[in-house]
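Apart from one protein chain that is not included, each protein chain of the complex appears where it belongs.
The block that comes next holds chain A.
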Amino acid sequence: MDKLKLGGNQGSANKKKRNRRAKSSNFIENDHMKGPNFKVVDKTSESSTQASNMCSRVQNEQSKDNKLAPAEESTINPNLSESQYTLKHKKRKSKKKKSPIRTVTDKEEVSMLSADGDIQLSKKNGFGINLDSSGQASEEKIVVSGLEAIKTAKTKVYDHQTLVKAENLLKSTELADSLTGTLKSSIMSTHEALKEESWAPCTGAGKQQRLDSRASNEEGQKTKAQLKAERKAAFEAKRVAEVADKRMSDKQTQQKSKATLRAERRAVQEAQRAAKEVSKNEKSAGVKKVHKKTSDDPRVSQQEVRKKVRLFRHLPQYHHNYLLTRNLRLAGSDLHPSIIGLGLQISQGVVRGSNARCVALLTALKEIIQDYITPPHKELSRDLEAKIRNYMNFLNQCRPVAVSMANAVKHLTRFITKMPSNINDSEAKLRLCEQIDTFIKEEIKLAKQAISQNAGENIRNHDVVLTYTCSSSVKGALCDAYDEGKNFRVVVVDARPRLDGREMLRCLVKKGIQCSYVLINAVPYIMQEVTKVMLGAHSLQANGYVMSRVGCSQIALIARAYNVPVLVCCETYKFSEHVHTDSIVYNELADPNELVTELPPNKQTLENWQDIPSLYLLNLEYDLTPPDLVAMVITDIGNLPCTSVPVVLRVKHAGSQEV
């Protein structure tokens, strides 16, 4: 019954959306949005249709199996690694000279490049389709740096109070949605194509043509130059590493691990240096040349780098926190002690779970604010914001910051920057602490209660609820439902290596709820008796994808196969403007050692897995569940379909703008 109803909801939502899309015409009109990797400068109303035309064109071209018509002046770099689905489409003014087309004949290079997939992405370009076009007027450009850009654009727009009104916002959101739809398909095809090429580099190599242009467009060139530089650097590093490896092979492993860390740092530095140099020499670009880095440091070993799993090498790799605190002073450090403690607790997993991490962060920030004294000749709003940014950088090093934390800090900094400058310190501090307390209370504590209430309505007597690992909101919901006197059974599904489900099981059993405990490989069997699946979420994305502990999408898929509705519990403060369509683009890598250290019965088997060249370990933290596998999302503001994330975000932002 639930399902039917929900389906109806979803359908109507979609219909509405379609209508909206049809209406949508105007793109964002804003001259101030000049982010690093995108520009949205559009004064005409045709742009949206233009953009979508662009998409389809790109798609068509892509399907031509990379045989590009040079007349089109399109550039597709087929030898990009699969992790970057960058697609560049450029249409230049007819005045410009035709760019010389360079074909990469060097088979070796191509195969080497694609085999190593050695393009290290700069974080900002992490993902995206670059559409670059200039229309009739030379200044009109749309560079949509993929979905990321749309997202950023949205944020920017929201931040820009005076220029953009609510109507524009709505339209932009809708446009974004429509673009998302179109782009998604093109991404998938590109993705496939690129993937194929990189898996079979040798066969594809001959065919591959790289069309390079002495482009007038600075941006395009920059990225290209950077890529080139990075490629060079990585290649160099790898070469050096090989030499180093030979030399190092008889040394002890302990030394090695230190060396690897050093090597990693070195590689990054080299890449950066190279990138800088190239951007300096940009004027003479087009000439394919980067200074060769000659580093014969024998200590450089690329072991860690080599151990990156190919598809995920663009993500920040897991590193032990040993080095983090090494250079921190025990007294008089720039970082507040509570932040250092929090960072360690998060990275060690003492504080775990996105809600808990958020609460811990906010309490730490509260302590910081209480201890804060505005330095002379500085303003509280600016100085404190800078400090908090600094703290967040540190936390990000400890473990990538959760969406919940980022949102909470965003909320707080918005409040800080709006703080009038004429109030004194103690007053400002008081207000900030109040703000933090209200945030915790309203967005987390009360939200949790509201969720358990809403979820409780969905739990009936004789239900068998399946839940996966440990989610604080699901835990609360189940406990509260039990307290209400409902009679149901819970299947706790757990997965290696962390076995968080034990914590869930512990709480439920302590409460007295009837539980079964299985590992994820038994889910298809157990699903037959399950009537509902309840999952927690790390974040809910603007396109309705649910980001959650790795394994959730698998559970959802199996539930779909058995026609069991999947309910996701998620507080609205964890909604994110990010748009991702797979778990590769953005994810978090956990300690790969977790996978081997607890292997029974012989612990020693894979102890030196770093030294086994053919072995890679991947310990993913999250995955994405597509919205069509999720029946509904239980939030603090009610039961919603996944797709209503943008609406909720818009309302929230509008609300915060008013305040």
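List of remarks:
The rule we apply is simple: a residue touches a chain if its C-beta (ideal position, glycine included) is under 8 Å from a C-beta of that chain, and two chains touch if they have at least 3 such contacts; residues count from 1.
Criterion: contacts and distances are computed from a predicted model.
Taken from the listed names "acetylglutamate kinase", "COQ5 protein", "N-alpha-acetyltransferase 35, NatC auxiliary subunit" or "Translation initiation factor eIF2B subunit gamma", the protein name that UniProt assigns to the chain not shown is "Translation initiation factor eIF2B subunit gamma".
Of the options A:K387, A:H411, A:K429 or A:R498, the residue whose C-beta touches the omitted chain is A:R498. Of A:G349, A:G456 or A:P626, it is A:G349 that touches the chain left out of the display. One chain of the complex is left out; on chain A, the residues touching it are 321, 325-326, 328-333, 337, 340-341, 344-345, 348-353, 355-356, 359-360, 362-363, 437, 440, 444-445, 448, 469-472, 475-476, 498-504, 506, 509-510.
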